[in-house]
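What you see is the complex with one protein chain gone and the rest in place.
Chains: A, B and C, in written order; residue numbering restarts at 1 for each.
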């Protein structure tokens, strides 16, 4: 399966649905170590992404992701708005104007997303953020793609990687975002941003399956 | 037993102890149909009565009750402060400067107290106030005293009368005081002021027993 | 019960110490429990005294200052002050032109203020009393102690205070105070009762889907229990009661008041509904207050007070006021 504008749109649509379905869980993760708005933020942000895509009707997968990112930045607020917004925008830009991206190109786009988040937020692996889900996801995706594996297999590996990364955030002490204010009390909980990253990558895997 | 300054002082002392012991009950009666302060008010007021008696060291029972009344007015606040304060003051004045009052004289003093409360507060029997406890108490006291009964018997009858009067307030709808704001919702509860009146008269019965 | 207090017994004394330290414009007599203006009574001006149980802050102490009260007598929590205390406030307020007592209609307040007025008379201070009773939730009949004085008291204190500051004589100031009370109606709904420190638990219990309709300011139950509803409906219910009692029309002053435990963001939302309701009924909200002005400890809920405005009342409302809780024009 190719990653074209339609697939990219289907991805954002599926991600929005997944986040909406799990909004309460994301919120309660955030209530435990943050301020309890991550579910609402992501639901609002991805809905805005869809609206923006619908309004612009982009014809390339890159433009779909740029439109999604702009929608997210414009409506989400909070830490996740700029971070996810920039991530999608940079991923879209990385795809250039190709009408249909290969697995390797999608892998490069995901890597660009990760770089955007790290640059903007200054977080590294181990800081208990979305970076901890996205880093292993990107690595797993690229490993499959580098071996010539198909998009579906790469995306499935990425989703698994993100979920493992999410699980790995539980014992971490947060060093970025609101959870860092809790110091040692942040230990023992999943990071909400890592949880939404896992949902978004699982949505990709399901869409390209 | 005669009603002299020492007995009068013992009465106020016993009343204070009784109210203090039952402060929480008076408060919760008041919370149900009023504002939840009657226990604290009565405890503060009777403590002030005792202080005032101790300071003035009155030598007649009349002066003891006047001192109690002044102490109550000066420190209680709320509806019960002026009402009980005037009641004790008028009862004391009614005793004149006798050193030792007879049962009939004490009965007249209690009637003066009732009159003071009715004049000041404008309540009648059936309005669900302390008047509903004091009215049958005074009647019972005077009936025994008129028959030449001793102070102890009269006071015991008064205490019984007050307790019956208290019980009779349960089905009443309040027409005076805060409880009247509740309209029909005031039905089904004892009136807190009637409850404190019953305590005070029971204290008298025990002291002169 | 968790409260920011040392002990239930020390609440008033501690709060008065705090008020004294926070507001150099106030003189706080900790022994007599009287809050008055630091500069003393204004000679030749009518003095205004109010008071009542504590727990309604900023009422009344927070309204002592230029253009409003001369002195306040705070009682125990939800308990009217005592006569000697009110007398001391009256003397602190006396500038030789007599003193107005602004008394909320509760048996305890009325009786204690009446006793204080008699004591003042003994000391040759002329006192006139105005009893506020603006609560539309209570039937004003021989079957009740009459209507309660609630939010309208804030309007009475502000407007009568402005008249006194202008130099009106005692009877005139009292007349204006009565008039304000007459053209004001209030209604309140609670979501969760406040807790009297000495009692240690809320005045009443409500289920998650219940509200208490027509409550007063003392954590007492209301006339009936209702179902929780959107603020649009709760405000509509309140204004329907007010309107049925005294039609809301023309230019009005509206206060949407918090009971102490409801956040400002909710009060603004309630005010938006009130404005929509009033405009929908042909009235106009010419002036307003939104915030915690007459509270019931930490009770959650709101009250609405509506006063009909005329040119005189508007001028007196707009006149400068400088108190801890209400301040404009200087």
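Everything below uses one rule, namely that a residue touches a chain if its C-beta (ideal position, glycine included) is under 8 Å from a C-beta of that chain, and two chains touch if they have at least 3 such contacts.
Computed from a predicted structure; not experimentally measured.
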Which displayed chains the hidden chain touches across the whole complex: A, C
From A:120, A:139, A:167 or A:187, residue that would touch the chain that is not displayed: A:120
Contacts of subunit A with the absent chain, listed as residue ranges: 27-28, 31-37, 39-41, 44, 73-83, 120-121, 173, 175-178, 180-183, 185
Interface with the unshown chain - residue positions in subunit C: 1-7, 10-12, 14-19, 21-22, 54-55, 57-58, 62, 77, 191-192, 194, 206, 208-209, 211, 228, 230-232, 234, 256, 260-273, 275, 285, 288, 290, 292, 295, 297-298, 300-302, 327-330
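Simple rule for what comes next: only the chains that are shown with their structure count from here on.
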Farthest-lying chain, centroid of Cα atoms versus that of subunit C: A
For subunit A paired with subunit C, centre-to-centre distance based on mean C-alpha positions, whole Å: 54
Geometric centre distance via CA averages, subunit B-subunit A, whole Å: 75
Whole-Å gap separating subunit B and subunit C, where each centre is the average of the chain's CA atoms: 32
